[in-house]
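Structure in structure tokens, see below.
The complex is shown incomplete by one protein chain, all other protein chains being positioned as in the whole.
Take a look at chain A:
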Amino acid sequence: MPGQGLQTVSKAQTASKEIYDFKNKRVSIMNKVMPILLFLCASVSVLTTIGIVVTLISETYQFFQKIPIFDFLFGTKWSPLIPPKSFGVLPLLSGTLMITFIACLVAIPLGLASAIYLSEYAPKRVRKIVKPILEVLAGVPTIVYGYFALSLVTPLIQSIFHSAGVFNALSAGIVVGIMIIPMVSSLSEDAMSSVPRSLRDGAYALGATRFEVALKIVVPAAFSGIVASAVLAFSRAIGETMIVTVAAGSTPNMTVNPLESIQTMTAYIVQVSLGDTPHGTIEYGSIFAVGMTLFVITFLLNILAQYIARKFREEY
């Protein structure tokens, strides 16, 4: 039948039209929607950061309406809850810095030594096992470290120094140090491993020992990465909260004796947040001022880390 023939032809035509129909609506909608969706996801973190900074600044501003900024920055007595009230941040700052100093004293030598071992000495198999284990150390919840400090390290310290209190800066500092070892070692090891083989070969061929190559070739060449890891660890130690809350005590104390109880800025914020301090009071406002101080310090440290990393980069 002629009609049938005609039908087949038109069928074939529609088929070819479908093949050459490039207007795929599903894809074109996806192409428009996905970027917007992804942008929204990305902006959540940006907006959160902005929100935090704005809140910090406005609350801190209100706090400084009541307490002169000079008294806050340079006062040596921190007694926000018990009259006579006093808001000198230096005792909290010195507590924080003492913890950080002890932590870095522990973490930088140990972290660097393990980085050198992993990058220059360890056979491939050992490195494959040890590196992930070190990184697991970074995943231990900090509250666990806090109890580790209180129930293991503190008794140990007390058995050596009988004057040490139940809560003391040394114990917390050491454990914060242990916590940040993986950060130092992992980042430093990355920096050292990326020093090219040819530099090492050049030194070996001059009769350098493995240790000399590590110390005089690899460490200088990886110096920017190593410093950056140390500064990052430093700012991590400053911001550490749980360990110091559990093990370092809550006595704002301007002391250089690490066996005494102290209070860090973070621990103070925890103390007030958990207490029944009513909103809108000066005490309540003080945690924002302290938080702002912390924020500024870590922010400056991060900038410092970036600056050092750029400045000391040895090109190879």
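Definition applied: a contact is a pair of C-beta atoms (placed from the backbone, for glycine too) under 8 Å apart; a residue touches a chain by one contact, two chains touch by 3 or more; residues count from 1.
Convention: contacts and distances are computed from a predicted model.
Asker: Name the omitted chain as UniProt records it, choosing among "Phosphate transport system ATP-binding protein", "Na(+)/H(+) antiporter subunit B", "Nitrogenase molybdenum-iron protein beta chain" or "Aspartate carbamoyltransferase".
Answerer: The record names the chain that does not appear here as "Phosphate transport system ATP-binding protein".
Asker: Touching the hidden chain in the complete assembly: which of A:A203, A:M254, A:I282 or A:I308 does that?
Answerer: A:A203
Asker: Against the chain that's been left off, what residues of chain A make contact? List them.
Answerer: Contacting residues on chain A, toward the hidden partner: 123-124, 196, 198-199, 201-209, 212, 216-217, 220-221, 314-316.
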